[in-house]
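What you see is the complex with one protein chain gone and the rest in place.
For clarity, chains are labelled A, B and C in written order, and residue numbers in each chain start from 1.
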Amino acid sequence: MKQYLKNTWDGIWTVLIGMKITFKHLFTPAVTIQYPDVKVPLPERVRNRLYVNIDDCIGCDQCSRACPVSCIEIETTKAIPGEDLGTTSNGKKKALWVTKFNIDIAKCCYCQLCVFPCPTECIYMTDVYEFAEYERENLVYKFSALTETEAVEKKANFEKFQAEKEAQKAAAAAKPKEEQKPVN
Amino acid sequence: MYQYFYELLGSEILATLITAAVPLVNVLLAALIGVYLERKVSAHMQDRLGPMRTGWHGIFQTVADFIKMLQKEDAVSTEVDKKLYNLAPVLVFTGSFAAYAVIPFSSKVIGTEAEVGIFYLLAISSLVVAGILMAGWSSNNKYSLLGAMRSASQIISYEIPTAIVVLSMVMYTGTLSLDKMSQMQTAYFWNWNILGGAEFGFAKFLLIPFMIVGFIIIYISTLAEVNRTPFDIPEAESELVAGYFTEYCGMKWAMFMLSEYGNMFAVSGLVTILFFGGYQSPLGYFGDAIGVHWMIPFEQVFWFIAKGWFFVFVQMWLRWTLPRLRVDQLMSLCWKYLIPYAFVNLIIIGIITLL
Amino acid sequence: MALKTETMVLNMGPQHPSTHGVLRLELELEGELIKKVIPHIGYLHRCFEKHAEAMQYNQVIPYTDRMDYLASMYNNFGYVIAVEKLMGIEVPERVQYIRLIMGELQRIASHLVALGTYGLDIGAFTPFLYLFRDREKILSLFEMTCGARLLYNYMWVGGLSHDIHPDFQRLTKEFINYFKPTIVELDSLLSYNKIFIERTANIGILPVDTAINYGVTGPMLRGSGIKFDLRRNDPYSIYNRFDFDIPVGKGLVGTVGDCWDRYYVRVREMEESLKILEQAIDNIPEGDVQSAIPKRIKPPKGTVYSRVETPRGELGYFIISDGSTNPFRVKVRAPSFVNLEVLGELCKGHLVADVIAILGSVDIVLGEVDR
Partner (left out) sequence: MGLLDKEFSDGNIVIAKVDDLFNWARLSSIWQLGFGLACCAIEMMATSASHYDFDRFGVIPRNTPRQADAIIISGTVTLKMALRIKRLYEQMPDPKYIISMGSCANCGGPYWEHGYHVLKGVDRVIPVDVYVPGCPPRPEALLEGLLKLQEKIRNESLRKKSA
């Protein structure tokens, strides 16, 4: 009987305590951030969409190798002599045309492993997170500064150059006693 | 109300229609406002904001929900028992709508001044059980079936404490008419039944604690009858997915929702009438004071609706505070706690009334 | 004349609100009484161990994040400790301290989700949101430090990806002070609520010997009354320097080893974590967090087993190295997986609603169960 009354009392009392707490919260201001109208500034280290500053990229492929999910696709073509690609902002000389630098953001796992090995610090994570798309193809980001035709042209150039070199080599092999010019 | 409109319009059909339309509008409004209020109350209790982007503070949210549900496809599984499946939401809605026939919103606005109003109210609200059972059975879904079975046992069990408390109040007031009960608790809050009724004397003060106990019992058991947390076992979201309406979509589901919110207001109204003076104002009538007597019914409507919504708010408040009981605990709460207390209370109130 | 009756087979999940992800339970019911529970797993099998074979040692770390996604920091922690043990790397003091602080913050965050969803399973929606509100504060600390909210890839072999933010210590202390009242509030809102007690006390009692036979660890084992915590019993990192209690189930409102005890052990563990944080946060020594990171991670041939106490129990990594840059084999002893096995034992003779309560108190993370 005593237990019976205690149960009744406990039931009512704990419910009232709970109600007191929720009632208190009814009048505490909400913590909600009203997203599209209010955007909180993100911390500086925030990891969102990858960005490649292609001007600084030397096409060393390190980020692609560091990526655990292989979402970075890089194709490069050697520059032929006479083409000046300029230098990166930290003074490295560029020697490769980056004909293709695609990041499939849909595959990316935002682990930041690609950022650290980059010798020119040209690949980094930005604070852009609003990039939802209707089509998945749009999530493949193409960073290469060269257009398709330019890329084809550079490739062709290099192949031509290669072929010439081969031809020269062949010629040199045919005429072995000729004075040997350093190739390139 | 019928008489009033009949005299006004002279047409039986029109008068009937209007008399029926008033509760219907009330049910619809109760659902619309109820859902919105539910979302807002829950949101603010949880340090959130709730709907914000449809109109000012999301005030049209339920309107949007409603229009959306109107245009949803009526997806019906091929395995359902078509007749029962389609009939169930109608029946549930009828049960909750018909209850409004006897609820006095004021001394003038009342569907029918039935002498056995409270008896009718208890009887008609049991219709919901049939609808729920039909819904659960015909859906051909095990979760629905479990929900329906739980619901049937729950609602039928909780009718008993409700009925006992109602009985004690009937004994005390000596009438079955809801309108008369309201009239007896004349204006000013110290005349309400919760504070011992309008008769001033020793018995009044003796009654107060037992009235409070009665109020708590009937509030808990009506809460269970309308399937609200902590008694929302038939639709227990974390166990039974959505209970008996798991397979319903679009407007058919909306009818269940309508009836739930309609019922919420109806049982709040019942509690108000039994214990909190029905449509009577707590502080006297403004119309009386300035001598404009036609204003009084409007004031009464205001007070009734305000009191009703207050109890609906408390239902929500409880819902967002408490966890859910288990099905056997629900039964033991009813049979082991509420019914004994209700009986003891009945006897004591009876004795005090006789004194 | 006896009526012919049949048992009902109820399929719960993979899409069910309270199976904590995509667990599928096959329940054999008699009315609402459970006769048998058969968990089906594999709906989130992501082949972590296969991936680990194809990756370099440091590339595995993002995948460990995704195993127990509620306690990513701790999964990183376990993995890097294992690799460091394999390579014999001594990490700087500062790194040890920061790892420990992150680990304990993560423990609180993980328990917040566990307790919140447990309340949700029982039917209380509001505590869930209160706890998530506070978890958000921890996540912002993590985000400030390493830039990610959920999957951090923060601990590296031999060091950390970033040093802590200059504000980190101040904000953590603020958080500790802010968080203490929340536990009190949770106690009065949920833990000692009569309905909650009714739902969880004396439900799913796990006796000590069953727990040990099944190899259950973590709060589940401690809920049964055994004081076993790897932080104390097999100290790793620098846990032996700190003073903290190991809460065990005492059967305050029911029997020792019931759901309420398991729940309450988690609540108390958050308090203990706060205690550790308070001791550690002011004593972070100066130093470089990346000084011990090896240029190339190429462990010698050999095997290693290393275990840590994650919020869910003993997480063990067994690594076989063949001397190359990729691990030859990584086997994970996942606490959730082992704890889940005992479910069938716990559910016998209970009702459908109790299965939810029991499953919630086991606190599984499907990413870890299926790996």
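Couple of notes before you dig in:
The rule we apply is simple: a contact is a pair of C-beta atoms (placed from the backbone, for glycine too) under 8 Å apart; a residue touches a chain by one contact, two chains touch by 3 or more.
Here the structure is a predicted model, which is why all the values come from computation and not from measurement.
Hidden chain, full complex: it touches shown chains A, B, C. Checked against the full complex, the candidates A:54, A:80 or A:139 give a single residue touching the omitted chain, namely A:139.
Screening B:13, B:75, B:283 or B:354 for touch with the missing chain picks out B:75. Note on the undisplayed chain: of the listed residues C:45, C:227 or C:348, the one touching it is C:45. Residues 14-17, 21-22, 42-47, 50-51, 54, 62-63, 66, 69-70, 113, 128-130, 132-133, 135-136, 139, 149-151, 366-367 are the ones on chain C that touch the missing chain.
Residues of chain B in touch with the missing chain: 39, 43, 46-54, 58, 60-61, 63-68, 70-75, 237, 241-242, 246-250, 253. Across the interface with the omitted chain, chain A contributes residues 30-36, 39, 48-49, 68-70, 104-110, 129-136, 139.
Following the convention adopted for this analysis, only the chains that are shown with their structure count from here on.
A complete topology is adopted by the chain contact network, contact being made between every pair of chains.
Comparing per-chain C-alpha centres with the mean over every protein C-alpha atom, the closest match is chain C. Each chain gets one centre point, the mean of its Cα atoms, and the points for chain A and chain B are 59 Å apart.
Centres computed as Cα averages put chain B at a distance of 44 Å from chain C.
Rounded to whole angstrom units, the spacing between the C-alpha centres of chain A and chain C is 31.
Within chain A, contacts with two or more other chains are made by residues 7, 15, 18, 21-22, 25, 31. Touching of two or more other chains is recorded for residues 126, 130, 133, 189-190, 193, 195 of chain C. Against chain C, in their complex, chain A makes its touches with residues 7, 10-11, 13-15, 17-18, 21-22, 25, 31, 42-43, 45-47, 66, 68, 109-113, 116, 125.
Within the complex formed with chain C, the chain B residues making contact are 42, 45-48, 142-143, 146, 229-230, 232-233, 236-241, 320-329.
Considering their complex, residues 8, 10-11, 16-18, 32, 119-126, 129-130, 133, 189-190, 193, 195-196, 198-199, 351-354, 356 of chain C touch chain B.
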